[in-house]
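Since the structure comes first, as structure tokens, the remarks are kept for the end.
One protein chain omitted, others in place.
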Amino acid sequence: MRKTIFALLTVLALASFVADKPKKVIFFGDSITQAGVKPNGYITRIGELLTGKNLGSKYELIGAGIGGNKVYDLYLRLESDVLEKKPDAVFIYVGVNDVWHKTTSGTGTDPDKFVRFYQALIDKIKASGAKVVLCTPAVIGEKNDFSNPQDGDMNHYSNLIRKLAEKNSLPLVDLRKAFLAYDLANNPSNKDSGVLTTDRVHLNDLGNNTVAELMLAELLKL
Amino acid sequence: MRKTIFALLTVLALASFVADKPKKVIFFGDSITQAGVKPNGYITRIGELLTGKNLGSKYELIGAGIGGNKVYDLYLRLESDVLEKKPDAVFIYVGVNDVWHKTTSGTGTDPDKFVRFYQALIDKIKASGAKVVLCTPAVIGEKNDFSNPQDGDMNHYSNLIRKLAEKNSLPLVDLRKAFLAYDLANNPSNKDSGVLTTDRVHLNDLGNNTVAELMLAELLKL
Amino acid sequence: MRKTIFALLTVLALASFVADKPKKVIFFGDSITQAGVKPNGYITRIGELLTGKNLGSKYELIGAGIGGNKVYDLYLRLESDVLEKKPDAVFIYVGVNDVWHKTTSGTGTDPDKFVRFYQALIDKIKASGAKVVLCTPAVIGEKNDFSNPQDGDMNHYSNLIRKLAEKNSLPLVDLRKAFLAYDLANNPSNKDSGVLTTDRVHLNDLGNNTVAELMLAELLKL
Partner (left out) sequence: MRKTIFALLTVLALASFVADKPKKVIFFGDSITQAGVKPNGYITRIGELLTGKNLGSKYELIGAGIGGNKVYDLYLRLESDVLEKKPDAVFIYVGVNDVWHKTTSGTGTDPDKFVRFYQALIDKIKASGAKVVLCTPAVIGEKNDFSNPQDGDMNHYSNLIRKLAEKNSLPLVDLRKAFLAYDLANNPSNKDSGVLTTDRVHLNDLGNNTVAELMLAELLKL
């Protein structure tokens, strides 16, 4: 009898030990994610929100963002920067540069290739056993009358990501949808930036907060 | 008495003569306007609509469209192709290539320069005594979920034209607004072309008709 | 007899008076010319070189450069910035932005339109009675192994200008040829900038000097 109880306690302890091992979550993206680990950055903010829910010890959050990255740059460093770290979940947050660099340097990403590389990311991460969460890119410009020059293309690439989420039955954090809705309601003077971004693209505190809350909701479901 | 009557008749005859001289209207633009003088083209169609109203002899309609033209190309040939013909009114219909060529050949038009050349067109035409009607460019792609890559920039440049119309107190034919509304209501499968255009940009019969009716309404007010 | 001598003296005095009126020379271009009127700028330098030859009072040098200008921008402001000033001679120095902006903002100038606007500049300046001197654009990048990304296009547009000079029988200051030759001889480490430019495009003191001497040689022939 005592032996049985002891064994049971051992099992519980082990289970507890396993349960206590924090889930490793990697945020994989561009300069927006690179800034996400700074104070007030969206990854830092997710950590604070988790701590506020007494869940801080349950998750290990890792930023893997590099400025200027497009979808194929993520693919090139997927092995070293993500898979080797054996994450439990990966948030893919990419697309701004794929659209933006078309105009600024002639080096954006064709939509068909965007899909092909994105699918390859999904396949490899899933094959590693980790969960995958997709995100649409938020904004290049915050005007809410649809007159930011890249608005059409941003919607186009966001649609491509939405279809990838659906096709692969993956959760989606639709940042673009959320940002457009927020800007529509809260940007009465049709400003180019300063609502959720500092410079049309990179997040201000409110922008980081918005991303953090939307990602957190998805994170807690995993 | 007879003298008075004679004088009166003379005046009436002269007035009639003056009234009978048709108003010369020039449509100034790119390939869309170049195709406008073909059978079923929008200029041809305006002519037919005027004839149907017994106004055919009151207007002389002249197409002055050249494929690939941007706002500065219009400026370069303004003197020879428009002003020398001493028109009574000029419809300016430009903007598609200013946006589109950014992506297809790296030779689009910067927004500030678009405004500067457009204003110069307005100033010179007004100085000649002719009336000016502005038009927004219709579409590059007919998807109605705002995911045509140039949608944002097309809205941007249309806004610039709307502001020019307002600032210069000039009539505006808002083709973009009309086309977006039509596509929203009549393109349930979110097609890229085939509703009002043949190829995302150039007008099919219905597109030509739509442009013709909107321009005619403005023409009759002049 | 005394009357005749007096008349002769009067004529000589008048001729002298006319001769003393300085020739007005306008330098018409982009940011490189805008900087040309600064201390050490190429226009300032031409003035100094003229003074050194006791010709300072014979010429009035006017800078008419605006940053970011392309050939069609010159055309738009030709009347106000050049012709209204009734110059005796105009140096046209343009082309860098027509090539460069293709990559940096998708708003360069197509070669056929470059030629058309350039020819229109020539025609209007010649019609005003002023002399015209053409210049090829110097460099975008000073590497001398022909690996500056825009080298081919810069040669292409320089060829277009050379043909315009030939076709219109106009003097040409071939800055590109001179800069390429100088860089070939004086840039052993294949540097991107720092030989004749500060930043691959804008002139350092030596670059300003080089331009000044080449233009001066042509100026003295007019």
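Letters A, B and C name the chains as they come in the text, with residue numbers starting at 1 for each one.
Following the convention adopted for this analysis, a residue touches a chain if its C-beta (ideal position, glycine included) is under 8 Å from a C-beta of that chain, and two chains touch if they have at least 3 such contacts.
These numbers were taken from a predicted model, which means no experiment stands behind them.
If you put the hidden chain back, the residue from C:G29, C:G65, C:G106 or C:P137 that touches it is C:G106. Which of B:G106, B:P137 or B:G207 touches the hidden chain is settled by the complete complex: it is B:G106. Think of the hidden chain as still there; on chain B it touches residues 102-106. Think of the hidden chain as still there; on chain C it touches residues 102-103, 106, 141, 145-156, 158-159. Where chain A meets the chain that is not shown, the touching residues are 72-73, 75-76, 101-103, 105-110, 113, 116-117, 120.
Convention: only the chains that are shown with their structure count from here on.
Interface chain A/chain B: over half of the residue numbers present appear on both copies, so the contact uses mostly the same residues. In this view the innermost chain, defined by its CA centroid being closest to the centroid of all protein CA atoms, is B. With centres defined by CA atoms alone, the chain at the far end from chain B is A. Chain geometry summary: the mean Cα position of chain A and that of chain C are 53 Å apart. We define each chain's centre as the mean of its Cα atoms; on that basis chain B and chain C are separated by 39 Å. For the pair chain A and chain B, the distance between C-alpha centroids works out to 46 Å.
Within chain B, contacts with two or more other chains are made by residues 102-103, 106.
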